[in-house]
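Here the complex is missing one protein chain, while the rest keep their positions.
Moving on, here comes chain A:
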Amino acid sequence: MNSSNVITEDDRYRSSTQFRLWSFTPASLLALRSTTNQLAADRVREAVRRARAREAQSSADASDADPESKSRATSTLPEGELDCLTVEEELKLIVFYCRQTLQLGKHLNLPTDVNATAVQYMKRFYTTNSLMTYDPATILRTALFFATKTENHYYRLSKFAEAIDKTKPEDVLASEYLLTQGLRFTFDVRHPYRALEGAVMELCAIAEGAIPNNGVAGEMPRNMDYRCKVAHGTAKEFLKTSALLTDVYFHFSPSQIMLASLLIADEELIRWYIAFKLGGLQNAMAQKVLGTLADCAQMLRTVEPQMQSPAEESKEARTLAKKLRKCRNPEKIDLVALQQTKRGGDNANDEKILKKRKLEREKVAQEAGDLFGPGLKKP
């Protein structure tokens, strides 16, 4: 037990699942998404082919005795050659549905961190699952409900379902295990919100002189106290929207995301702060950190820090949603029914086994009750 056991702040972050399982380089993330998209598209084509074959079979069987069922069947299945979503289109749609999640959260009066966690669940889930396989509108409700649990903001399920239009508790719970698996059983999301409070607290303390200026970075920026507060507000807006809708959570640590958003708000102040913390701007570490922050800030700037999506973006998203409706996997549309059949199947099996056992037991009991015991078995 000596100084060799020092665990730095970075090591503590490295122990998190966010770093171990949910951090990617841009290239590896793109590769992962392409694979997912490719697999899902193949499956959708296969499933549609199967469904069509089944339909042809059933319509041949019933000929035209039951025209009603035929019309229903045709309405669910798309016609003609399937036009699947590309990776880029999927990404745009995911952003759209993440915004929907945020709006739903706002509608339910949920705190920021619950919304943020839910959005991250969506993003994580759809790295390994495709929109074409599982309907994002269903998943986002479950994600939001999960987020209330992980962020310790209790919301009763029945009330939760009631507060959302056309939703029953079963709808929320149906994709429960699916989402858990998609999240690889990791629920912890490290957010930059508390980090922002910490950094701003320290900046204010420096401005007031509670922490002395060590002189490494030169003179303190002028009017620092006021600038801290303004930067705090701007950075918060970025963290609430841009940080959630872009992929920064996959590529940067919360500390870097937080400082990048502050950098967007007040570049001079933050450059001074980095120099102050890391021993001058010429320091290799400071250079490296600044480079990373610049990358992160650039990524953050790609999305406007607003809750509502811009007009043309939402228009595009709507057309994409229409396209999605045509290339859904028909076998995975009704998650509630799927879950019920699974459970029902299990139950039926159980019942069968139980019945068999009961019969056997009765037989044995009956034989044992005979005066001279059970009859000898012939070899």
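We adopt the following convention: a contact is a pair of C-beta atoms (placed from the backbone, for glycine too) under 8 Å apart; a residue touches a chain by one contact, two chains touch by 3 or more; residues count from 1.
In this section, contacts and distances are computed from a predicted model.
Among the names given as "FAD-binding FR-type domain-containing protein", "RNA polymerase II transcription factor B subunit 3", "Negative regulator of systemic acquired resistance SNI1" or "37S ribosomal protein S24, mitochondrial", UniProt records the absent chain under the name "RNA polymerase II transcription factor B subunit 3".
Screening A:Ala56, A:Ala205 or A:Ala294 for touch with the missing chain picks out A:Ala205. The residue touching the chain not shown here, chosen from A:Thr101, A:Asn115 or A:Asn129, is A:Asn129. Of A:Phe146, A:Phe252 or A:Trp272, it is A:Phe252 that touches the chain left out of the display. When the omitted chain is restored, the residue from A:Glu197, A:Glu268 or A:Glu351 that touches it is A:Glu197.
Residues of chain A in contact with the chain left out of this view: 1-3, 5-10, 12-14, 19-21, 23-26, 28, 31-32, 35-36, 39, 127-129, 177-178, 181-182, 184, 190, 192, 194-199, 201-202, 204-205, 208, 210-211, 229, 251-256, 258-259, 277, 285, 288-289, 292, 332, 335, 338-339, 341-342.
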